[in-house]
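Take a look at chain A:
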Amino acid sequence: MTVAGVLDVVLRLVLVVGAFLLLPLLVGQLEHKAMAHMQSRVGPMYAGGFHGWAQLVADGVKFVQKEHVVPTAADRTVFSLAPAVALLPYLLVLAAVPVGPGLVAVDLPAGLFFALAVLSVSVLGSIMAGWSSANKYALLGGMRTAAQLLAYELPLVLAGSSVVMAAGTLSLSGIVLAWRPWWLVWQAAAAVVFFVSGLAELARPPFDMPLADSEIVLGPLTEYTGLRFALFMLAEYAGIVVLCALTAVLFLGGWRGPFGDASLGPIWLLAKIFLLAFVVIWVRVSTPRLRSDQLQRLAWLVLVPMSLGQLALTGVVKVVTS
Partner candidate 1 sequence: MTGAELVFVPLGAVALGSSVLVVTTDQLVRAALWLVVALGALAGCFLLLAAELVAWVQVLIYVGAVVVLLLFGIMLTRAPIGRSVDLDSGNRVAALVVALGTAGTLVTVVVGGFRTASIDLGDGSAGSAGTVGAGLFRYWVLPFELLSVLLLAALVGAIVLSRRDIGPRARDGGED
Partner candidate 2 sequence: MTAALAVPVVLAPFLAAAVGLPLGRRLPPGIVAIAGTAVSAVLAIAVAVSSRPAETLARLTPTGGIAVTVGVRVGGLSATVAVMVTLVALAVQVYSVGYLRGDPRYPSYAALVSLFTAAMLTVVLSADLLLTYAGWEVMGVCSYFLIGHHWERPAASSAAVKSFLMTRFGDVGFLFGVFVLGTAAGSFRITDVLAAVPTMSHTTVLAAALLMVVGVVGKSAQFPLHSWLPDAMAGPAPVSALIHAATMVAAGVYLVALLFPVFLAAPLALDVLAVLAVVSMLGAALAAFASADLKRVLAYSTISQLSLMFAALAVGGRTAAIAHLVSHAAFKALLFLCAGAVITAVGGGLLTDLGGLRRAMPVTFATMTVGFAALAGFPPTSGFFSKDLVVAAAGHAASGEAALVTVAVAWLVAVAVLLTAGVTAAYATRAWLLTFFGTERPAREAGPVLTGPLLALAAPALLLGLAALRWPELRPEWGSALASVAVVVLGAGVVLARWRAAPGRDPADLLGRARPLLASAWHTDDLYERTVARAVTGLAERVVAVDDRVVGRAVTGSGRNAGRLGGLIRLSQNGNPQLYLTGLLAGVLLIAVGVVVLA
């Protein structure tokens, strides 16, 4: 390995970490402002001047300053590790997302599998947090997380498999290269299933049964304060970024845009990510929370059959066109 090669890798990783630190904050800010406007409330407008842009930074500073509280009965080690376990997988996934032709931190042949596998690990963070808090709300939240994960993992993987079949490769870069605009129609069902299942895995509204602040306070996060709570929030926004990035890459052509050359790739991808993030926020604001039985019903009676139908459609089209 040459020095240039090492430098190349290091540079890419630094870029990824930078994006990882920046993008979730942007999404968070977007959520704050979009929600505020949608719900016709102004929200903080002073921090940093324009539209209170520094409010999120101020929140972060506030979190850092807050006291670390660990419940007496809690499993201290697991309690402390949980935010890291929840956050780190998203960083790893981000490293595998191609942002332009050849512009990817780590190009894995089985990239999609890697992404899905690592994503599923992050759920462990919630479960760990829920169990180790020694709080019944937290425990209930942890168990809801586990149940939700098990239910939505299947349609998620099946929808991803549909794209993989269409593209004939597991590599994320390969999928982007194989993508054609008419896939928007062909893989529409898979896209919906993937996106919805992803939302559920992230426990974003309307699938936020595990958090459900009106029922079980804040689920696994109930006992968390200060920086650790901030890390969980960061993990949530990082999750949104990763989900949107994966959806964009798999179903929306990733860095490919309707015009402009390949050098505009990162721009196109970012645009798609933020568009999808806006949809996530929009859905959160506009839909009520599902009950747990509705949640399971949606997964097993709608999403799984839909993804299976999509898989069959993909197979048929694939055979016909080849």
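In this section, a contact is a pair of C-beta atoms (placed from the backbone, for glycine too) under 8 Å apart; a residue touches a chain by one contact, two chains touch by 3 or more; residues count from 1.
On how the list was made: all candidates are chains of the complex that A comes from, given by their letters.
This one's a predicted model, so the numbers in the text were calculated from it and none came from an experiment.
Visitor: Only one of these touches chain A in the complex, so go through 1 or 2 and give me its number.
Guide: 1
Visitor: In their shared complex, at which residues does chain A touch candidate 1?
Guide: So the residues of chain A in touch with candidate 1 come to 73-75, 77-78, 108-110, 113-114, 116-118, 120-121, 123-124, 127-128, 131-132, 134, 139, 142-143, 146-147, 149-150, 153, 157, 170.
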